[in-house]
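My structure is below; once you've seen it, I'll send some questions.
Apart from one protein chain that is not included, each protein chain of the complex appears where it belongs.
Letters are used for the chains, namely A and B, taken in the order the chains are written, and counting of residues starts over at 1 for each.
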Amino acid sequence: MSYLSIRNLSLRLKKGPALLRRVSLEVAAGEVRGLVGESGAGKSMIGKAVLGILPPAVEITGGEIFLDGVDLLRLAPRERRRKIGATAALIPQDPLTALNPSHRIGPQITDRLVDILGWTRAKAEARAVELLAEVQIADPARVLRQYPHELSGGMRQRILIASAFAAEPRLIVADEPTTALDVTVQKQILRLIAGMQARHGTALLFVTHDLGVVSKVCQRLSVLYSGMVVEDATVADFFAAPKHPYSAALLAATPRYTDPSAGLNPVPEAVIAAVRAEVAAFDKAHHG
Amino acid sequence: MADLYQVENLRLSLADMTQRRAFGPATQVEILKGLSFTLPRGSVTGIVGGSGSGKSTLGRALVRLLAPSSGAIRFDGVDLAHMTEAQLRPLRRRFQMIFQDPMSSLNPRHRIATLIAEPLRLHRFDAIPARVARALDQVGLGSAYANRFPHELSGGQRQRVGIARAIALEPDFILADEIVSGLDVSSQAQVLNLLERLVAELGLTLAFISHDLSVIRRLCQRTLVLQHGRIVEDRPTADLFAAPEADYTRALLEAIPLPDPSQPWV
Partner (left out) sequence: MLDGRSLTRRRAGARLWLSGLWLGALCLAAIFAPWIAPKDPLAQDLFSGRLPPVWVHGADPGFLLGTDSLGRDVLSRILYGARIALTVAVVAGSVTCLIGATLGLVAGFLRGWVDMVVSRLIDIWMAFPPVLFSILLIAVLGPGLFSIILAIVVIDWTRFARVIRAEAMAQGAMDYVASARVAGRGRIGTMLREILPNVLPTITVLLTLEMGIAVIVEAILSFVNLSISTDFPTWGGMIAEGRTSVHQAWWVLVFPLVTLFLTVLAFSQLGEGLKDRFDPVLR
């Protein structure tokens, strides 16, 4: 049984266009699934829907989100919050805005453990030190007393990763966690996330626009276009031979420096037209 | 003269914003620590480095948005380094810049046609409407876009406007500062193709700043690698990729996630 199982999830802007069109996907415990697509394809919306942090203008129009066998959308809001809080966590995109500049690092990790999960302060602090060591931060005790502005972007992203793993979640949503970072730092951070995910056996939903990154850290992936999953495959199968023309074109657009003639090809107009027609046909079939 | 730009021992310091003193002048921190290189006419040069390497500062010094503290920036034989704003103004048409974030580099309150026409008006060009139309056409945006506002365009389209704005002035040199880093891969490819074509057609000299070596590889004949305000490698791009000399270049190359699952990063 998959740890996270999304079935036919549909979202739209209130009184507006559809954002997700019957999206289904599974993430098993210990598995990493990449969600790929261009901006506006709805990939972030899936993670937000799972964590119950959709913007107020977005409404769920159908489908189920099973987390640990429980349909989140059938729970009362309070129950849902509790379920998500106890089992899931987020690694956010922007390490610069995700930490509160006016609090020290320590409380930003431990407060949630103490206030929401009822840990003792001593236990939470011990856990924070242990986690910072695990994300390879030297001198964790000192860093816990520092403020976010005293730390580099890479350090802050490490802290956010530590914080996400703090309560031993069974599912983590990583929303473009390295787009704001340099390539060299990106590589360290991705290895860190992948390593921790493997050690802790966490299910990981990895939102990214970069197929290169997907090939390095994911086992499965879903390719989205305009809120529709156009391809769901294992990473090995996909990179060997993508099945959908749009996802093949996306792969051909991904740069690869080893071969200057390959990569960086725009998605052909014909492919876009075909996938748009597919979306239109879908809308026609499901809205009468 | 074969070189459009000759840069010699360029140094540049900026006020250090992380350390503020209550009294007295702000402490200065040296961003560029003595750079020397040339940009031949008609060449496409990549400038690559991590954040804090000084690549954007270097770019802004080349188009004299920033004033160097010492050294020479000879543009077509004239040293720009210590010119005043008034001395620079007649020259400015000839070196243009395309910015990273087209949303913040296009004033949101002006329409596209106005945005492209303004620089032309400042430099007293004639037949401005025709030039605006041609520039829009050259970047693959029809005249239908002329009356839109920047926020009504997609990221890729906005970046095309940035390019149109620069080429309309018929400059000798264009500096492109991370102009594709905010775009989707497909738009990236389109903008790069467009730039490649325009550079060839118009005989431009281009400096292309990027943190992405894959993009540099695609576009540039030569690459400067910057680290901590110094040039650590300056070679033809093909050589650099075949056998990187500096450790830093090697680290940059190894960090690029190639779309290839056979070597996962776990």
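Throughout what follows, a contact is a pair of C-beta atoms (placed from the backbone, for glycine too) under 8 Å apart; a residue touches a chain by one contact, two chains touch by 3 or more.
Everything numeric here is computed off the predicted structure, so don't read it as measured data.
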item: Which of B:R41, B:R93, B:R131 or B:R230 contacts the chain that the document leaves out; value: B:R93
item: Chain not shown: contacting residue from B:N9, B:S104 or B:S143; value: B:S104
item: Subunit B residues touching the omitted chain (full complex); value: 60, 63, 65, 85, 89, 92-93, 95-97, 99-101, 104-110, 118-119, 122-123, 149, 151, 165, 169
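One rule holds for everything that comes next: only the chains that are shown with their structure count from here on.
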item: Computed distance of Cα centres, subunit B from subunit A, in Å; value: 32
item: Contacting residues of subunit A [partner subunit B, same complex]; value: 38-39, 153, 182-187, 190-191, 194-195, 198, 209-217, 235-236, 239, 249-251, 253-258, 260, 263-267
item: Partner subunit A, residues of subunit B touching it in the complex; value: 50-51, 155, 184-190, 192-193, 211-215, 217-218, 241, 251-261, 263-266
